[in-house]
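Okay, handing you the structure first.
A single protein chain has been omitted from the complex, and every remaining protein chain is retained in its original position.
And then chain A:
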Amino acid sequence: MTTQLHADGRLRHFLTTEGLPRQLLLQILDTAESFAGVIDKSVKKVPLLRGRTVINLFFEASTRTRITFELAAKRLSADVLNVNVATTSVKGESLLDMLRNLEAMQADMFVVRHAESGAADYVARHVGPGVSVLNAGDGRHAHPTQAMLDAFTIRRHKGDFEPLIIAIVGDVMHSRVARSQIHALSALGTGEIRVIAPRTLLPRDIESLGVRVFHDMRLGLQEADVVMMLRLQRERMQGALLPSEPEYFRIYGLTEDKLAAAKPDAIVMHPGPINRGVEIDSRVAEGPRSVILEQVTNGIAVRMAVMSMTLGVYQEMPREPA
């Protein structure tokens, strides 16, 4: 992996949560906490990235992720450019050539989303020394800001990670979110991380990432403090991964009935967009334990934190863990 860190341990790029020290992850959460205060004010802007240029380079269609990155950059007073390559057509231009051209326009940061695993890493390997790269999702590999906003949301509700049982439910196989969550949550010291899915939706040797595997949802949710649902893309019904949406919902859809197995104060999370009636029942998604919309709000603060840290404008040393 391209190193994400400067020689002195500060964050240079943010490509994956894998391999990052706990201190640094806590620093991201703490920095995000300080920005969360900014967002709550009526004037939601700080001048930290004034004069800096952030380019959102989206090779894969996305609305909410791009918007939250854009909002985060704007609240830091950066100039933001959105390049939606998914719709503008690449005209045979290679990723590298496009990158070189944009870099020649003096960008300070690229926020990259791409359908191929390793794409953000590839971009990071080819940018100049002063340029940072944030991974906004690469293939099935990583979505580190999503994982950090999830961790941020969990910490706000549950405090310390150590006593927690966290269950991740659904299509782990195709999920960059799940991979990044697992790495981040285990680095943060989570007591137990579980994955719950049929075998067709679990990658081989997933246990090697330090998770417990469950195929029975009620067993997997037993005593859980946090239930993190994953999006099930409808195209998974082709290719013989699953027989049908109704069968999937019956066995792995989160309903109030299944949620009863978790702790009474368990929170329910989802990275969105949700498929109602496929992986989650509307009553749960909108129910009192759902923090799904809070996740969206928190995404802005977390992305502000990562942007300011990678561009070196937020020099505060990490606080000692509480």
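Simple rule for what comes next: a contact is a pair of C-beta atoms (placed from the backbone, for glycine too) under 8 Å apart; a residue touches a chain by one contact, two chains touch by 3 or more; residues count from 1.
Following the convention adopted for this analysis, contacts and distances are computed from a predicted model.
One chain of this complex is left out of the view, and of "Dihydroorotase family protein", "Electron transfer flavoprotein small subunit", "ABC transporter ATP-binding protein" or "Sulfur carrier protein ThiS", the protein name its UniProt record gives is "Dihydroorotase family protein". Only one of A:13, A:52 or A:114 touches the chain withheld from this view, namely A:114.
Checked against the hidden chain, the listed residues A:13, A:52 or A:179 yield one contact partner: A:179. The chain that is not drawn here is touched, among residues A:14, A:35 or A:122, by A:122. Touch with the chain omitted from the figure is made, among A:151, A:206 or A:242, by A:206.
In the complete complex, the hidden chain is touched by one of A:141, A:231, A:270 or A:303, namely A:141. Although one chain is not displayed, its contacts with chain A can still be listed: residues 1-2, 18, 94-96, 114, 116-119, 121-122, 138-142, 176, 179, 203-206, 208-209.
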